[in-house]
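One protein chain is absent from this view; the other protein chains keep their places.
Naming follows writing order (A, B and C), and every chain is counted from residue 1.
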Amino acid sequence: MVTILFFGQLKERLETSRLPLELVNGSEGLDSVAKLRDFLLAKGDVWKENLAYGSALVAVNQQMATEDTPIKDSDEIAFFPPVTGG
Amino acid sequence: MVTILFFGQLKERLETSRLPLELVNGSEGLDSVAKLRDFLLAKGDVWKENLAYGSALVAVNQQMATEDTPIKDSDEIAFFPPVTGG
Amino acid sequence: MEADTLTYIQVQEDDFSLAAEYQALIEDNSRDGAVVTFCGLVRDMNLDKSVTSLFLEHYPGMTEKSLLSIINLARNKWPLGRIRVVHRVGRLQVSEQIVFVGVTSQHRQAAFQGAEFIMDFLKTQAPFWKKETSNDGQYWVDAKQSDNQKAKLWGI
Partner (left out) sequence: MEADTLTYIQVQEDDFSLAAEYQALIEDNSRDGAVVTFCGLVRDMNLDKSVTSLFLEHYPGMTEKSLLSIINLARNKWPLGRIRVVHRVGRLQVSEQIVFVGVTSQHRQAAFQGAEFIMDFLKTQAPFWKKETSNDGQYWVDAKQSDNQKAKLWGI
């Protein structure tokens, strides 16, 4: 089980802030950011429009991640728009 | 008559903070920073050691000046070491 | 978050005091002669819209880690003394303080560059998001391309 978090505009548009997800296929399935992103994009149009590579950043276990970053059971994965603090 | 001021280490070494000086030859005499500096350097060794071009900066009427800057009656001319404030 | 004795990071809803932050930077610190501070405040205008307030969301947990890693990058580039970063979250009105960055150093240039670097990376790496309320309604603020370009100039 991984936990997926959404922030900012993404959270509002997906109407979801937290999505627990069973990694059904274990490490041979959703084992990277790229694969998890593809899985989420397939959930529907609103997902496709907002989670695409380039428009949503990703952090794994609270560290900025890339598409290659591996994902394993019990990880915390967050998708969010480019940041605008400061 | 011009007023010549000295600051910082220069003031201490020359044992002078203020030197009123009659521009005896008028505008054909000490009419530039370079000529005034030469005149002062001729006053003795301690002047030569401390007022030489490159070791003492000059301001005319409270503005940074160069060797070419003209000097006229009633000007305020200041010689001082490189600044060290801040 | 007291990362170490020289670094202080705080994310809070409450306002902060520049005077208190400055005091913490200079107290018993006669080694460092240079102190640079940056304060960011809510402007009344953004992209021709008249802003009345904004809401700052963040990613609790990640925010502090991200700020600490930015500060450590700065420490690797310059000889810095004390560093304090305070970032507010929640609802903020026009003219309210948003962020404080304070850096001390023995060297003036290091203090200036360290503080500017931390702000540049905070703007592009730290998980904060602004939602503005303006005469035109509520909207999430878009990230600025110029901020990304500025951060890239540091060559990291």
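The definition used in the following text is that contacts are C-beta pairs under 8 Å (C-beta built on N, C-alpha and C of every residue); 3 or more make two chains touch, one makes a residue touch a chain.
All figures in this text were calculated on a predicted structure; none of them were measured in a lab.
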| item | value |
| --- | --- |
| Partner chains on view for the chain not depicted | B, C |
| Contact with the hidden chain (one of C:T5, C:N76, C:S95 or C:N135) | C:S95 |
| Hidden partner chain, touching residue among C:V11, C:L56 or C:M119 | C:M119 |
| Chain C, residues in touch with the chain not shown (by the definition above) | 17-19, 22, 26, 29-45, 94-95, 106, 108-109, 111-112, 115-116, 119, 123, 150 |
| For chain B, the residues touching the chain missing from this view | 5, 7-9, 12, 59, 62-64, 78, 80-86 |
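In the analysis below, only the chains that are shown with their structure count from here on.
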| item | value |
| --- | --- |
| Between chain C and chain B, distance of the C-alpha-averaged centres to the nearest whole Å | 48 |
| Centre-of-Cα separation between chain C and chain A, whole angstrom | 26 |
| Whole-Å gap between the CA centroids of chain A and chain B | 72 |
| Contacts with 2+ other chains: residues of chain A | none |
| Where chain C touches two or more other chains at once, by residue number | none |
